[in-house]
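A single protein chain has been omitted from the complex, and every remaining protein chain is retained in its original position.
For subunit A:
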Amino acid sequence: MNDQRAGSPADPTEPVRPVLRLSGVNKSFGPVHVLHDVDLAVRPGEVTALVGDNGAGKSTLVKCIAGIHPVDGGSIHFDGEPVRITSPKDAADLGIEVVYQDLALADNLDIVQNMFLGRERTRGGLLDETDMERAARDTLASLSVRTVASVRTPVSALSGGQRQTVAIAKAVLWNSRVVLLDEPTAALGVAQTRQVLDLVRRLAERGLGVVLISHNMNDVFEVADRIATLYLGRLVAELPTRDTTHAQVVELITAGRSGDLGLPRAENVAL
(Lines give C-alpha, C1' and ligand atoms only; values in the text may rest on other atoms or scores of the structure.)
Protein backbone atom coordinates (compact mmCIF):
# COMPACT_ATOMS: atom_id res chain seq x y z
CA MET A 1 0.00 0.00 0.00
CA ASN A 2 2.84 2.33 0.89
CA ASP A 3 4.54 1.52 -2.39
CA GLN A 4 1.58 2.77 -4.28
CA ARG A 5 1.54 6.13 -2.56
CA ALA A 6 5.29 6.48 -2.81
CA GLY A 7 4.86 6.51 -6.56
CA SER A 8 2.51 9.45 -6.40
CA PRO A 9 4.07 12.80 -7.29
CA ALA A 10 2.64 14.60 -4.29
CA ASP A 11 3.83 14.21 -0.74
CA PRO A 12 0.73 14.65 1.39
CA THR A 13 2.72 16.40 4.09
CA GLU A 14 3.83 19.14 1.73
CA PRO A 15 0.77 19.65 -0.42
CA VAL A 16 1.14 21.00 -3.93
CA ARG A 17 -1.11 23.87 -4.92
CA PRO A 18 -4.71 22.66 -5.26
CA VAL A 19 -6.19 22.63 -8.74
CA LEU A 20 -9.66 23.02 -7.25
CA ARG A 21 -10.41 24.67 -3.93
CA LEU A 22 -13.80 25.12 -2.30
CA SER A 23 -14.06 27.62 0.56
CA GLY A 24 -17.06 28.07 2.81
CA VAL A 25 -19.45 26.41 0.40
CA ASN A 26 -23.10 26.34 1.48
CA LYS A 27 -26.04 24.68 -0.17
CA SER A 28 -29.68 24.46 0.85
CA PHE A 29 -32.68 22.84 -0.74
CA GLY A 30 -35.54 24.92 0.57
CA PRO A 31 -35.37 24.74 4.37
CA VAL A 32 -32.90 21.85 4.32
CA HIS A 33 -29.36 23.08 4.82
CA VAL A 34 -27.34 20.32 3.19
CA LEU A 35 -23.81 21.72 3.09
CA HIS A 36 -22.38 23.97 5.84
CA ASP A 37 -19.23 26.01 5.11
CA VAL A 38 -17.46 23.19 3.32
CA ASP A 39 -13.75 23.67 2.58
CA LEU A 40 -12.16 21.16 0.25
CA ALA A 41 -8.94 21.16 -1.74
CA VAL A 42 -8.30 18.85 -4.68
CA ARG A 43 -4.64 18.55 -5.61
CA PRO A 44 -3.22 17.33 -8.91
CA GLY A 45 -1.74 13.85 -8.76
CA GLU A 46 -3.68 12.98 -5.64
CA VAL A 47 -6.71 10.88 -4.89
CA THR A 48 -8.89 12.56 -2.30
CA ALA A 49 -11.46 10.22 -0.83
CA LEU A 50 -14.72 11.82 0.20
CA VAL A 51 -16.40 9.74 2.86
CA GLY A 52 -19.46 10.17 5.02
CA ASP A 53 -22.64 8.46 6.09
CA ASN A 54 -25.74 8.34 3.93
CA GLY A 55 -27.18 11.83 3.75
CA ALA A 56 -23.94 13.51 4.84
CA GLY A 57 -23.96 15.51 1.61
CA LYS A 58 -21.37 13.69 -0.48
CA SER A 59 -23.42 13.48 -3.65
CA THR A 60 -24.70 17.03 -3.19
CA LEU A 61 -21.13 18.28 -2.88
CA VAL A 62 -20.18 16.48 -6.07
CA LYS A 63 -23.21 17.89 -7.87
CA CYS A 64 -22.27 21.39 -6.69
CA ILE A 65 -18.80 20.98 -8.19
CA ALA A 66 -20.33 19.50 -11.33
CA GLY A 67 -22.62 22.50 -11.77
CA ILE A 68 -25.85 20.54 -11.41
CA HIS A 69 -26.68 22.31 -8.15
CA PRO A 70 -25.00 25.74 -8.16
CA VAL A 71 -23.70 26.64 -4.69
CA ASP A 72 -25.62 29.15 -2.56
CA GLY A 73 -22.59 30.69 -0.90
CA GLY A 74 -18.85 30.38 -0.59
CA SER A 75 -16.25 30.45 -3.31
CA ILE A 76 -14.70 28.03 -5.76
CA HIS A 77 -11.17 28.57 -7.04
CA PHE A 78 -9.77 26.74 -10.04
CA ASP A 79 -6.01 27.04 -10.58
CA GLY A 80 -6.10 29.81 -8.00
CA GLU A 81 -8.64 31.84 -9.99
CA PRO A 82 -12.15 32.39 -8.60
CA VAL A 83 -14.73 30.71 -10.83
CA ARG A 84 -18.48 30.31 -10.93
CA ILE A 85 -19.88 26.92 -11.85
CA THR A 86 -23.58 27.18 -12.65
CA SER A 87 -24.05 24.43 -15.23
CA PRO A 88 -22.48 21.09 -16.19
CA LYS A 89 -21.04 22.92 -19.18
CA ASP A 90 -19.17 25.39 -16.94
CA ALA A 91 -17.62 22.47 -15.10
CA ALA A 92 -16.70 20.68 -18.32
CA ASP A 93 -15.15 23.85 -19.73
CA LEU A 94 -12.88 24.05 -16.70
CA GLY A 95 -11.87 20.42 -17.12
CA ILE A 96 -13.95 18.98 -14.31
CA GLU A 97 -15.48 15.62 -15.20
CA VAL A 98 -17.88 13.58 -13.13
CA VAL A 99 -18.44 9.84 -13.27
CA TYR A 100 -21.89 9.39 -11.79
CA GLN A 101 -23.05 6.57 -9.57
CA ASP A 102 -25.85 5.69 -11.98
CA LEU A 103 -23.43 5.69 -14.91
CA ALA A 104 -24.29 8.37 -17.40
CA LEU A 105 -24.00 6.13 -20.45
CA ALA A 106 -26.47 5.60 -23.29
CA ASP A 107 -27.07 1.84 -23.60
CA ASN A 108 -27.82 1.74 -27.31
CA LEU A 109 -24.67 3.63 -28.22
CA ASP A 110 -21.31 1.94 -28.54
CA ILE A 111 -18.20 2.76 -26.51
CA VAL A 112 -16.84 5.34 -28.94
CA GLN A 113 -20.21 7.06 -29.29
CA ASN A 114 -20.56 7.23 -25.50
CA MET A 115 -17.05 8.51 -24.90
CA PHE A 116 -17.60 11.36 -27.36
CA LEU A 117 -21.22 12.05 -26.42
CA GLY A 118 -21.76 15.78 -26.37
CA ARG A 119 -18.34 16.48 -27.87
CA GLU A 120 -18.43 14.65 -31.17
CA ARG A 121 -15.66 15.35 -33.63
CA THR A 122 -16.75 16.34 -37.10
CA ARG A 123 -15.21 16.88 -40.47
CA GLY A 124 -17.07 18.85 -43.10
CA GLY A 125 -20.17 18.90 -40.91
CA LEU A 126 -20.34 15.11 -40.66
CA LEU A 127 -19.20 12.89 -37.80
CA ASP A 128 -15.56 11.84 -38.03
CA GLU A 129 -15.95 8.23 -36.88
CA THR A 130 -12.42 7.14 -37.75
CA ASP A 131 -10.83 9.89 -35.71
CA MET A 132 -13.12 9.33 -32.73
CA GLU A 133 -12.57 5.58 -32.82
CA ARG A 134 -8.81 6.03 -32.86
CA ALA A 135 -8.86 8.53 -30.00
CA ALA A 136 -11.11 6.27 -27.95
CA ARG A 137 -8.83 3.30 -28.53
CA ASP A 138 -5.74 5.36 -27.69
CA THR A 139 -7.30 6.58 -24.47
CA LEU A 140 -8.27 3.07 -23.38
CA ALA A 141 -4.80 1.81 -24.28
CA SER A 142 -3.11 4.64 -22.37
CA LEU A 143 -5.12 3.62 -19.32
CA SER A 144 -4.01 0.01 -19.94
CA VAL A 145 -7.62 -1.03 -20.24
CA ARG A 146 -7.57 -4.59 -21.46
CA THR A 147 -11.05 -5.69 -20.49
CA VAL A 148 -12.87 -4.20 -23.46
CA ALA A 149 -12.73 -6.32 -26.61
CA SER A 150 -14.07 -3.81 -29.12
CA VAL A 151 -14.65 -0.08 -28.93
CA ARG A 152 -17.67 -0.63 -31.17
CA THR A 153 -19.45 -2.82 -28.63
CA PRO A 154 -22.78 -1.35 -27.53
CA VAL A 155 -22.58 -0.35 -23.88
CA SER A 156 -25.61 -2.53 -23.13
CA ALA A 157 -23.45 -5.59 -23.82
CA LEU A 158 -20.78 -4.63 -21.25
CA SER A 159 -20.36 -5.83 -17.68
CA GLY A 160 -20.63 -3.45 -14.73
CA GLY A 161 -16.87 -3.08 -14.47
CA GLN A 162 -16.49 -2.46 -18.18
CA ARG A 163 -19.21 0.16 -18.08
CA GLN A 164 -17.46 1.87 -15.18
CA THR A 165 -14.22 1.73 -17.15
CA VAL A 166 -15.86 3.36 -20.15
CA ALA A 167 -17.38 6.05 -17.95
CA ILE A 168 -13.97 6.81 -16.44
CA ALA A 169 -12.21 6.72 -19.81
CA LYS A 170 -14.84 9.13 -21.10
CA ALA A 171 -13.87 11.51 -18.34
CA VAL A 172 -10.15 11.45 -19.13
CA LEU A 173 -10.61 11.73 -22.90
CA TRP A 174 -10.99 15.48 -22.51
CA ASN A 175 -7.64 16.30 -20.98
CA SER A 176 -9.64 16.90 -17.86
CA ARG A 177 -7.92 18.24 -14.75
CA VAL A 178 -10.27 17.01 -12.06
CA VAL A 179 -12.27 13.80 -12.07
CA LEU A 180 -14.99 13.13 -9.51
CA LEU A 181 -16.03 9.51 -9.08
CA ASP A 182 -19.28 8.81 -7.25
CA GLU A 183 -19.17 5.28 -5.76
CA PRO A 184 -17.42 3.74 -8.78
CA THR A 185 -17.11 0.30 -7.18
CA ALA A 186 -20.50 0.12 -5.48
CA ALA A 187 -22.01 -2.57 -7.71
CA LEU A 188 -18.85 -4.43 -8.70
CA GLY A 189 -17.37 -7.81 -7.90
CA VAL A 190 -13.90 -8.29 -6.44
CA ALA A 191 -11.94 -8.53 -9.69
CA GLN A 192 -13.81 -5.66 -11.30
CA THR A 193 -13.31 -3.49 -8.21
CA ARG A 194 -9.60 -4.24 -8.48
CA GLN A 195 -9.56 -3.03 -12.11
CA VAL A 196 -11.45 0.14 -11.34
CA LEU A 197 -9.25 0.98 -8.35
CA ASP A 198 -6.15 0.48 -10.50
CA LEU A 199 -7.70 2.82 -13.02
CA VAL A 200 -8.40 5.42 -10.33
CA ARG A 201 -4.78 5.26 -9.22
CA ARG A 202 -3.62 5.64 -12.82
CA LEU A 203 -5.68 8.81 -13.21
CA ALA A 204 -3.77 10.36 -10.31
CA GLU A 205 -0.46 9.20 -11.78
CA ARG A 206 -1.36 11.11 -14.91
CA GLY A 207 -1.50 14.25 -12.77
CA LEU A 208 -5.26 14.57 -12.47
CA GLY A 209 -6.93 15.67 -9.29
CA VAL A 210 -9.18 12.76 -8.33
CA VAL A 211 -12.07 12.83 -5.88
CA LEU A 212 -13.36 9.40 -4.94
CA ILE A 213 -16.62 8.96 -3.11
CA SER A 214 -16.84 5.59 -1.47
CA HIS A 215 -18.48 3.70 1.34
CA ASN A 216 -15.85 1.02 1.24
CA MET A 217 -13.04 1.71 3.75
CA ASN A 218 -10.78 -0.86 2.12
CA ASP A 219 -11.07 0.91 -1.22
CA VAL A 220 -10.47 4.28 0.40
CA PHE A 221 -7.37 3.22 2.30
CA GLU A 222 -6.04 1.45 -0.74
CA VAL A 223 -6.11 4.27 -3.26
CA ALA A 224 -6.59 7.57 -1.44
CA ASP A 225 -3.83 10.02 -0.55
CA ARG A 226 -6.18 12.06 1.60
CA ILE A 227 -9.45 11.34 3.28
CA ALA A 228 -12.02 14.07 3.67
CA THR A 229 -14.95 13.27 5.94
CA LEU A 230 -18.38 14.84 5.70
CA TYR A 231 -20.60 14.71 8.75
CA LEU A 232 -24.12 16.16 8.53
CA GLY A 233 -23.09 18.50 5.76
CA ARG A 234 -19.88 19.70 7.45
CA LEU A 235 -16.41 18.76 6.32
CA VAL A 236 -15.06 17.72 9.72
CA ALA A 237 -11.62 16.46 8.75
CA GLU A 238 -9.26 16.25 5.81
CA LEU A 239 -6.29 14.07 6.65
CA PRO A 240 -3.43 12.30 4.88
CA THR A 241 -4.30 8.62 4.63
CA ARG A 242 -0.92 7.58 6.09
CA ASP A 243 -1.67 9.46 9.32
CA THR A 244 -5.12 7.96 9.72
CA THR A 245 -6.56 4.66 10.85
CA HIS A 246 -9.75 2.86 9.85
CA ALA A 247 -11.11 3.37 13.34
CA GLN A 248 -10.56 7.13 13.26
CA VAL A 249 -12.28 7.50 9.92
CA VAL A 250 -15.22 5.39 11.03
CA GLU A 251 -15.55 7.54 14.17
CA LEU A 252 -15.40 10.71 12.09
CA ILE A 253 -18.09 9.38 9.79
CA THR A 254 -20.45 8.28 12.54
CA ALA A 255 -19.81 10.88 15.25
CA GLY A 256 -18.17 13.76 13.43
CA ARG A 257 -15.15 13.64 15.73
CA SER A 258 -12.40 11.31 16.82
CA GLY A 259 -10.12 12.34 19.69
CA ASP A 260 -8.75 15.75 18.74
CA LEU A 261 -9.93 15.37 15.15
CA GLY A 262 -13.18 16.63 13.72
CA LEU A 263 -15.77 18.82 15.34
CA PRO A 264 -14.91 20.49 18.67
CA ARG A 265 -16.86 18.91 21.49
CA ALA A 266 -19.02 21.97 22.24
CA GLU A 267 -20.27 22.30 18.70
CA ASN A 268 -20.81 18.62 18.50
CA VAL A 269 -23.14 18.86 21.47
CA ALA A 270 -24.92 21.82 19.92
CA LEU A 271 -25.65 19.74 16.89
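General remarks:
Here is the rule we go by: a contact is a pair of C-beta atoms (placed from the backbone, for glycine too) under 8 Å apart; a residue touches a chain by one contact, two chains touch by 3 or more; residues count from 1.
Here is the rule we use: contacts and distances are computed from a predicted model.
Of the names listed as "NADH dehydrogenase subunit M", "SoxAX cytochrome complex subunit A", "Thiosulfate oxidation carrier complex protein SoxZ" or "Ribose transport system permease protein", the one that matches the UniProt record for the absent chain is "Ribose transport system permease protein".
Among the residues A:144, A:159 or A:254, only A:144 touches the chain that is left out of the figure. Screening A:28, A:86, A:122 or A:218 against the full complex identifies A:122 as the residue touching the chain left out.
Seen across the whole complex, the unshown chain contacts subunit A at 88-89, 92, 98, 100, 103-110, 113, 117-120, 122, 125-127, 133, 137, 140-141, 144-146, 148-154, 156.
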